[in-house]
Structure formats: C-alpha cells, structure tokens
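What follows is a single structure, and I will ask about it in a moment.
Removed from the display is one protein chain of the complex; every other protein chain stays in position.
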Amino acid sequence: MSIDIKSVSKTFGTFEALKNVSLSVGDAELVALLGPSGSGKTTLLRIIAGLDTPDTGSILLNGDDATNRGAGDRGVGFVFQHYALFRHMTVMENVAFGLRVQPKSIRKSKADIRDRVMTLLKLVQLDWVAQRYPAQLSGGQRQRIALARALAVEPKVLLLDEPFGALDARVRRELRTWLRRLHDEINVSCVFVTHDQEEALEVSDRVAILDSGRIEQVGTPQNVYDNPANPFVYSFLGNVNLFHGRVKEGKATVGDFEVDTPEYRNASDSPAVGYSRPHELELSRERSGNDSLSAVILQIQAVGPNVKLRLKRTESEDILEAEITREKLRELELKTGESVFVKPRLVRVFIADPSETPLNYQI
Amino acid sequence: MKTKRNILPGFGISTGFTMTYMSLVVLIPLSAVFLKAASVDWSQFWTTITAPRLMASYRLTLGTSFISACLNAMFGLLVAWVLARYEFPLKRIVDALVDLPFALPTAVAGIALTAIYSQNGWFGRYLEPIGIKVAFTPLGIVVALMFVGLPFVVRNVQPVLEDLDKEIEEAARSLGATRWQTFRLVIVPTILPALLTGFALAFARGLGEYGSVVFISGNLPNTQITSLLINTKLEQYDSAGATAIAVVMLVISFALLLGINLLQARTRRFQEAV
Partner (left out) sequence: MESSQQRARAHSENPIVRYLLIGSALLFLAFFLVTPLLTVFIEAFDKGWDAYRAAIVEPDALSSIYLSLMAVAIAVPVNTLFGVAAAWSITKFDFIGKNILVTLVDIPFAVSPIISGLIFVLMFGAQGWIGPWLAEHDIRIIFAVPGIILATMFVTVPFVARELIPHMQAQGREEEEAALVLGATGLQTFFRVTLPNIRWSLMYGIILCTARAMGEFGAVAVVSGHIRGQTNTIPLHVEILYNEYNFVGAFAVASLLTLMAIVTLALKKIVEWKISE
C-alpha cells in the first residue's frame, strides 16, 4: 500500500511539530524517518496511523483520502516505542487480540485464530513463550511480540515508533538485521522512526531526515550520505570538521586550498563553510602541496580497529577530528604534541548564508 | 475539513455524562445555598453570621481544628516514619489500622470516644480526678478531630517517606552529615510539602466534621461547633439562618480545597523533577 503525505502541519499549543510536510512511501518500501528529538518524526508517524489528526493537509492511503478515517480503519499496524503490550493478557492473547475484536461477520474461528497466532510467533521465533505474560519477557522479546501482534491483522503498512530505542546496543543491532530480513520476507510497506542515523542508513530503502518539523532531505541511504542537501543533514549523519572560507563564481577557497564548486557557479563573493568527515582527512608528516593545513596533535584515542585524533590547527583555534587506521598510526609513528599536515580528501561546501532555506529533495 | 480532536473513543459520552451528573447531583443543589443566601437581606445575613454564639463557634471550630491538625501532624509523622522505615511484628495489621478513621462511621467513633472519655470511661475515670475533663469540653472536640484526621497526615507522608531513595541519605552521610543533619537538611524538606498537605486536609476535614464531634461535645454553650449550629437553626425551621452560616463555611471550605489542590500540584512537580 502506498502512503502519500500531503502538506501536513500540526501544532500542539504553541509548539509547531510539523510544518507543511510532504512525503511519499511506495508499496513494500522500508522508509526511515530520521531526526533529533522534537523534529516531528513521531508526530508524523502517529498522524499516518490515525492516532493524531493533522491541522492541515491530508493523508492518502493507496490513493484514497484517509485523513478522517479512524485508526482502526486504515489497515495499518503500529508498534509503540514502549511496546504497549496488554499487561494482563498472555502473549498468545496479546497477539490474538486484533483477530478477536473483529466484527463477527469477518472474524475467523477460534481454531484459525490460534493457528495464525502460532504461525506469527514462529515467525518471530517466540512460539515457546505463548503462555507467558509480558512482564516475564525481556525487552527484545517484548518488541518482537508487539510486532507479531501488529502483523496478526495483516496490515498493509507497518509503522514502528523507535522500535529499538529502549534496548541495549547488541540487541539493537541484532533486531535491526532481523527487521530487514522480516520486511524482505513479508513484503509489507514499513515506516519506522529513529534518532539513530546508523540504524536508518543500515536498514532502510530510503531515509527522510527531519528537523524542527520539516523534511530536510529524502533519498537512499547512500545518496543522503554522499550528497547531503545542507549542513544539518551532513552534521546529523556523522561527525564533521568545519573549514571556514569563501566561495566566488564556482570556486571555493577554504583555508589554504581551493575546491571546485560548480553548483555555486553564479555565486558572488560569499562566506562559505567546508565540511569533511574524520575519515576523509589525510595525515602526513610532509606538506604535500598548497592544500595542506598544519596542525598539532592534542589527543590520540584508539577505538576498536580505528584511531581517533584530536588536532588543533596552527593558523586558527579550530579543532579537527581525524580518524585513521591503526596501521596508518604505526606507519607515521604519531605522538601527541607533534605537528602534522592535514589534507581533506573530500570537502563538501555550503554557502554560510543563514537565511538560505534547504531544499526539499524528492527522488 | 472536520478533524477529530481526541482519538480514543467515548469522549463525548463520558464527558457529557460526567458533566450532567455533576450538575444535577452536586452543582445545582449546592447553588441552592448561594441562591437562598442571595435572596436574604444583607443586614439580616450579616447579623446572623456575626451573632455572638456564632462568633464563639467560629473560634471554637477553627481553634480545635487547628490544634488537632497540629497534633496530628506530629503524631502522624511519627506513625508514618515508623511504618515507612522499620519492620516489626504485626506491622501489616498496624498499617491497616491507620485507615480505621476513614472506614469507621463518624457516629460510631463519636459514641465510642464519648464512652472512653466520660467520667466513668476507661480514660475518663483517671483523667477527671486530676482535673483533665475531656468529654463535653473543647478538649474532647480536639480528641475527636484528632481521631478523624489522623489518616490524612499518615497517608500523605508515608508514600513520600517510602519513596525516599536511600541513596540520597547515603550521599548525605558520605559527604559528612550526621544522622540528625541528614534528617534536618535532607529528609525534612522532602516530606514538608506532603506534611503540609496532610495538615491542610486534616484541618479542612475538622472544620466540617459533625458526627464524631456532636456526641463528645454534648451541645453545651462552650462546645458548639459551627456545623452543629447549622443543624440547630434547621431544627428551629430557620432555613435562612442555616443557609447564611452554610455560606460562610462553604466559602472557607472551597478556599481551602483550592489551596490544597495547588499544594498537591506543586508537590507532584517537586517529586517529578528528580
């Protein structure tokens, strides 16, 4: 089932949660709504589900206007952040609930319901806890039961609100992969909300990045990471280093080096900021051409297979963060306090005009 | 385009029924008091509520309620402290017993207390010879109000003490505070709002109390509480006079109710802040 969100706005009291948001989700797509707290992603999800109503705008499900349809009539399944399992019912009763409250005309027989529940429990690999109560399950188990319960009524869209938010890191990673496989198996459209960019980029077909009630960019994970639309998206998807400079007629001068920026071909002389990721900074002991910056190493920290360095530029007070492999560290024999040269392999330039509003990309 | 305001079903019917029922059973009958009072000539109203007997009853009612609430604050704190922090045999039964004044009808409490403190009663026979008359004196009213108001203090303070994170006390001790300092500087401020609320609730309850007080007070000239005087006026078919006094009591009660709700709201915010 496809979902079309058209110009939806929502205000709570004086707080504008969503400002004129539009988005399309295709059939059987897995889309992530990514953003910081307060960006409006959960509000948007709840509006799709019918748990909140938009002030303006409409929601179309498979082309039909569903804005005024009740939450139970939309054919959506919703998985809550804290699971919202019915605490006084067993796992079996929880999962069967949606089937048991159907009107008598379409309700399945008791035996059919039981079969369907067991099938679903096997799908989520929890058929052995059918008689237990939610309080007796772990967080990860509860999450999977919540998912099974939502799937029981065969929804055409699955909506998940920070599904792995309350779980510890290892369980999160496992469930992430598991969700992706499940989606591929059952082929239902999925929209899930998260604030974890790693999760969004790893699991989804497309990512919509929200900030302060607006969609900043929509695209495939690869696309938004490689071609961020604006500084917010860039910073949100990973650590950044900033280089202040200027842009003029297609050429950016950032620090000591120049970068070709054809997208700003027509720009008059304007201040600009260059962004580089920590692993895009190359370190060397010798200056290599005009486009190296000199810096002093403040701190070296080994993190798993890589090494993170904090450096301070000698020409300005800027702090840089670089990430290199252990081999590289050994090769250069770097130590704190030493001077090195930093060359960004890749710089993404944005004009530093505070009034510029980011474009809403749609692919 | 019409959008629904609340998502869960039943808003209209539940709120509608609630408001209708409240109006029919509570608000409209209560308005009868104010409407009747409004129909009475102001000077007559004023004369009624400032009559000497009534002024004496205000002093008595306010005074005994205040004193009993203070005593309840002390003893209630003691009981709440012991219940929240210590273990001892039969603790469950004692805990249940604290609610007895809530569950016991006021008339029963009234006659039982009178029996105990009257001249031949269990306590009365020892107290009267040494000059402490309880029954049929204001002191008796204080005792009765203490009985009725005790659970308010205990049940307000006990949960706060129980929720008091022992780590906070340990933190204070690790920073060098003595046990007494910990009590004074850490524990007391935490329970003070709850204690105040319990005090206010006991005080408010004491102001309007009738059943438990009417027996032990004996309706003597110096033991007439205000609610008793309302009843007396009614028995004399002076509904205007009764209404006038009722207005005074209601105004004070509502002011107290508002104050208590505000206090409770502040307390809740306090506790959530952590």
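First chain written, first letter: the chains are A and B, and each begins at residue 1.
One rule holds in what follows: contacts are C-beta pairs under 8 Å (C-beta built on N, C-alpha and C of every residue); 3 or more make two chains touch, one makes a residue touch a chain.
Values in this document were obtained by computation on a predicted structure and should not be read as measured data.
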{"item": "Which residue of A:G98, A:P163, A:G245 or A:P344 touches the chain not shown here", "value": "A:G98"}
{"item": "Residue among B:R53, B:R125, B:R179 or B:R266 touching the omitted chain", "value": "B:R179"}
{"item": "On chain B, residues whose C-beta touches the chain left out of the figure", "value": "5-11, 13-15, 17-19, 21-22, 25-30, 32-33, 36, 75, 78-79, 81-83, 85-88, 92, 94-109, 111-113, 115-116, 122-123, 146-147, 150, 166, 169-170, 179, 204, 207-211, 215, 227-228, 230-231, 234, 239, 242-243, 246, 249-250, 253-254, 256-258, 261"}
{"item": "Positions on chain A where the hidden chain makes contact", "value": "49-51, 70-73, 76-78, 80, 82, 84-89, 97-98, 101-102, 149-150, 152-153"}
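Simple rule for what comes next: only the chains that are shown with their structure count from here on.
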{"item": "Centre-to-centre distance between chain B and chain A (centres being mean Cα positions), rounded to whole Å", "value": "55"}
{"item": "Chain A-touching residues of chain B, taken from the complex the two chains share", "value": "1-5, 7"}
{"item": "Chain B partner contacts - residues on chain A that touch it in the complex", "value": "50-55, 67-68, 71"}
